[in-house]
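Complex shown without one protein chain; remaining protein chains in place.
On to chain A.
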Amino acid sequence: MMTSPFVAQPMPLNRLMYRVIGALLPGMAVATWAFGIGVLVQVALAVAVALATEAWCLNLRRYPVRPYLADGSAVLTACLLALSIPPLAPWWLVVLGTFIAVGFVKHLFGGLGQNPFNPAMIGFAALIVSFPAQMSRWAAPLALAPADLDAVAQIGLIFTGHLSSGAGFDAVASATPLDAIRTGLLQRIPLADILGTPKFGALGGAAQQWIALGYLLGGLFLWQQRVIQWRLPVVFLGSVFLTATLFYWANPAHYASPLLHLFAGGTMLGAFFIVTDPVTSPTTPLGQIIFAGLAGVLAYLIRVLGNFPDGVAFSVIIMNIVVPFLDQYTQPAVFGRKKGGRA
């Protein structure tokens, strides 16, 4: 029998972080099933680099290495970055991106809990701006792959850049669903024909939609565990959906259905694992609604009208800039007082 006082224990940081990492597992598993062992290789590389960078930075800053290393935050950053880059990308891509994310964006800005920008998303943005060719070379999902791509071939491709037969990446390359829509529309192929290819399923990409469902499942687990609150993901998804509906309604021959935009690209991963980052999102309810709402609109606009294959990363770091203001100007009134602190 327990005795008083019954004080609620806040969840320790490491348990929280490992719960988030655990919630990534369904999505990660589906991604591995869809794209092969390359996904896990990227995750492993990223985690190794993240831990090494974290330990090095902690050591330089004279922090105790072991407890901070065990908090799981670096591992989470690494997983998020590794899951957003192409599974068969060359190994140095994820290594560089993780080093930037953990070393520059996290530790130089003060370390755990202090960074104004989302480390994984800055890592992603830095990579896609610096290496657009490597970052947009996605392999076809295994079910649709033209060449036989076993585990050895995938690992070879990641570390040597070519298959054992000597063929380059082009033998297995395939545009992502979002890229297929973009390039198809540029070639004036009707949208219905593009969506009719086996690349697409009922919701989004034929394989990508299941990955997105995996992330959705993980996100619901986090919500049920009270690791995240409903506000940020729901407003973000709603905002993407509404913006996409508006465009779809204006011109359904040119803009894909809102449902596709929820289940393609990084929308689901972003909604439950990126936008909800407690460090780089606002703390006030109104601030969170503005943050997630604008991030959703920007994500859609950049994805559909901009230069980059997806808009989630950019929209999140653009909104990160605004967070200090949102935190300051959306503070709710203290109980019993009027807004602004007056009695």
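Worth pointing out:
Following the convention adopted for this analysis, a residue touches a chain if its C-beta (ideal position, glycine included) is under 8 Å from a C-beta of that chain, and two chains touch if they have at least 3 such contacts; residues count from 1.
Just so it is clear, contacts and distances are computed from a predicted model.
Going by its UniProt record, the hidden chain of the complex is named "Ion-translocating oxidoreductase complex subunit A" among "Hydrogenase assembly chaperone hypC/hupF", "Ion-translocating oxidoreductase complex subunit A", "Spore germination protein KA" or "Protein FixC". Only one of the listed residues, A:92, A:249 or A:325, touches the absent chain: A:325.
Set against the missing chain, the residues A:35, A:104, A:131 or A:200 yield one that touches it, A:104.
Which of A:117, A:131 or A:200 touches the hidden chain is settled by the complete complex: it is A:117.
Contact with the omitted chain, checked across A:222, A:289 or A:302, is made by A:302.
Residue positions on chain A in contact with the hidden chain: 60-61, 104-105, 107-111, 114, 116-117, 122, 125-126, 129, 298, 301-302, 305-308, 311, 313-315, 317-318, 320-322, 324-325, 328, in rising order.
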